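Complex shown without one protein chain; remaining protein chains in place.
All chains are identified by letter, namely A and B, in their written order; residue positions are counted from 1 within each chain.
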Amino acid sequence: MNKMPNWADTILVPLLSLLLAAVISGVVIALIGHNPIYALKLMVSGALGTSTNFSYTLYYATNFIFTGLAVAVAYHARMFNIGGEGQAYIGGLGAALACLYIPWPHWTLALIGGGLAAAIFGAAWAAIPAYLQAKRGSHIVITTIMFNYMSYPVVNYLLNGPIKAEGMEPATPSFAAEIALPNLSAILGTFGIAFSDRGPANFALVIALLACVGVWILIWRTKLGYETRAFGESESAAKYAGINPTKIIMIAMLISGALAGMMAINNVMGEAERLVLNAVEGAGFIGIAVALMGRNHPLGILIAALLFGILYQGGAELSAELRIPREMVTVIQALVILFTGALDNMVRMPIEKLFLSLRRKEAK
Amino acid sequence: MDLLAFFDIAVLDGTVRLATPLLLACLAGLFSERAGIFDIGLEGKMLISAFLAAAVSFTSGSVWIGMFAGIFASVLLSLLHGLASITFRGNQLISGVAINFFASGITVVAAQSWFGQGGRTPSLSGDARFESIQFPGALTRIRDINKADLPMKVYSELLSGHTIIVYMCILIVPLVWWILYRTRFGLRLRAVGENPGAVDTAGISVVRMRYMAVIICGVLCGMAGAYLSTGLQAGFVREMTAGRGYIALAALIFAKWKPWSALGATLLFGYLQALAIRPDILERAIGIRVQTQVLDALPYILTVIVLAGFVGKAIPPKAGGEPYVKER
């Protein structure tokens, strides 16, 4: 018997969790001496108020779509890939190498080549933890954390040495101007829609949306996705059906790593047009919150990513206007993870009880 | 090549300083994980304690009050982790991730609101910091130390001149070992991480044992964090833990969840950190220039090798990560 209706499970519970996170965030803002309602208004207008601001919001959201999808794909096989940060970073390295050393004649080819390199590099960075999990039972969470921390010195070394541009800053040279991805204003312009060209949103958003569709098809429309979900739901049943666990773990993690790596299309190829230190800026970790909130469904992830994009861009406004540090966003993000993830049962159990007692009353 | 350079007194001295927070955090993780609660939130607990310890030390003028405030904050986060993973049987890893983010954000937000110095606390001095303790007759000026003979160097730089927390740490490993292997509490703690069913059927509360463990974990993380901001450095800066919580976690796996090995692992990782600050010494020692990034990555690479079971399998406590549900 279902303890509660489907809509309560997929909408009511996340919404309540979100509300709890919002209320506590409000308390924090009040504690540091600001009006939470005003802060909220400021964030919303900062994120959505002008098309330049909205462009920033979409730029952040694009990052989070990639990393959120990465966490979700792995999670369908019940692999908790916490290594999106490192995979995205190494993916950025792949994109940068492809864009720097191959003379692409056109941005579309650079997009394909660079995107592919980013995906392959990201997947490669996930491959060893995946293999160790599948074959030697090494806990994927710990190994992916270790690989995050290994990615920093690797890129750090390269940016300070072999692929460093001239000058003081540890970064690669800028990519050729011809392969710059079109800005969102240019894309929308072709449809006659006016949009600010001062924001960073770019063609990568289109790729991110395609990735959502792709992941949806993969998970719910292909044999591989079917096997992945079956394995994630029940290992014993998967064994009965003849589904190979090693294969599923490897493929799910490789796709996950590739998606995280593809974030580089946005931040490295689309925005910075070079690789800089700490290019991922925590987006890999935000992917965890996005996937949790989006219930590992591409549509949910899209919405959650947009929400976090608003939060991120709005957070910038908070720091500019009220001098509340941008880290406030990290606090909110933590609370979202806490309530939608770790304390899920705390929110869920009372609701389940409520529905059970309602049903009992109906029965009487 | 000058292999003796590996034993450079300054590097060894740095090792002791840098290994101290790692050791405390590692032992914190040991208590939690030995009781079956995975804790990737060591980093966050250290960070929040580092901040509150520095902030309260500055405000109150007493480093001891500061440290207790830091420990208090760390224990609060521990209890939150306990609430999520013991009481509500949530995912321990997700809870740990949330705690790390929370600490990472709230420390800067609070520091900015409190001191308005861009997410840091003012510099600490005097009683608001753990001062170095000079042994009688130890040389204090660098110039004098450089001129002194070896035993005097060791005495003055390596042995003397640390804060009280470092010296306390020397006692803490045998103490933890003793608690773990020689007391009733230790026996039950280890049992609850291996087979909570055995503990439950023996008439002991699994929930209570696990809460005790996470509280101890909070206290030790709190000490580690307080040491960072009031001993190792003079004040809090954002993200000052810089991944030490994860290195401590790595050390815990490297040490296979054993206290004496934890000392060895954290000294090793502390040494690598100390060496990374002094690339000149490494170059002198092996004759070629080594990228410091290699040293940065080494603790993680070593841990993955251990995790993969290539050099003796690291077997975590059996019941780790699983919420305890009474079975039929």
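Here, contacts are C-beta pairs under 8 Å (C-beta built on N, C-alpha and C of every residue); 3 or more make two chains touch, one makes a residue touch a chain.
Operating definition for what follows: contacts and distances are computed from a predicted model.
> Looking only at the UniProt record of the hidden chain, which name from "Fe-S cluster assembly protein SufD", "Lipoprotein", "Heme ABC transporter ATP-binding protein" or "Sulfite exporter TauE/SafE family protein" is the right one?
For the chain missing from the view, the UniProt record says "Heme ABC transporter ATP-binding protein".
> In the complete complex, the chain left out here touches which of the visible ones?
When the entire complex is considered, the left-out chain reaches A, B.
> Among A:237, A:299 or A:358, which one is in touch with the chain left out?
Checking the options A:237, A:299 or A:358, the one contacting the hidden chain is A:237.
> For the chain that's not shown, point to the residue among B:65, B:204 or B:305 touching it.
From the options B:65, B:204 or B:305, the contact with the absent chain belongs to B:204.
> If I consider the whole complex, including the chain that's not displayed, which of B:45, B:190 or B:210 touches that chain?
B:190
> I need the residue numbers on chain B that touch the omitted chain, in ascending order.
So the residues of chain B touching the missing chain come out as 181-188, 190-191, 194-195, 197-204, 318, 326, 328.
> For chain A, which residues reach the chain that was dropped from this view?
1-2, 217, 220-223, 226-227, 229-230, 233-234, 236-237, 239-244
Criterion: only the chains that are shown with their structure count from here on.
> Rounded to the nearest whole Å, what is the centre-to-centre distance of chain A and chain B, using the mean of the C-alpha atoms as each centre?
Distance between chain centres, rounded to whole Å: 30 Å.
> If you look only at chain A, which of its residues touch chain B in the complex?
Its residues touching chain B are 28, 31-33, 80, 82, 128, 132, 136, 138-139, 141-143, 145-147, 149-150, 152-154, 156-157, 161, 285, 288, 292, 323-325, 327-335, 337-338, 341-346, 349.
> Using the touch rule from the top, collect the residues of chain B that touch chain A in their complex.
Listed in rising order, the residues of chain B that touch chain A are 40, 80, 83-85, 88-95, 97-102, 104-110, 112-113, 116, 119, 238, 243, 246-247, 249-250, 253, 291, 293-294, 296-297, 300-301, 303-304, 307-309, 316.
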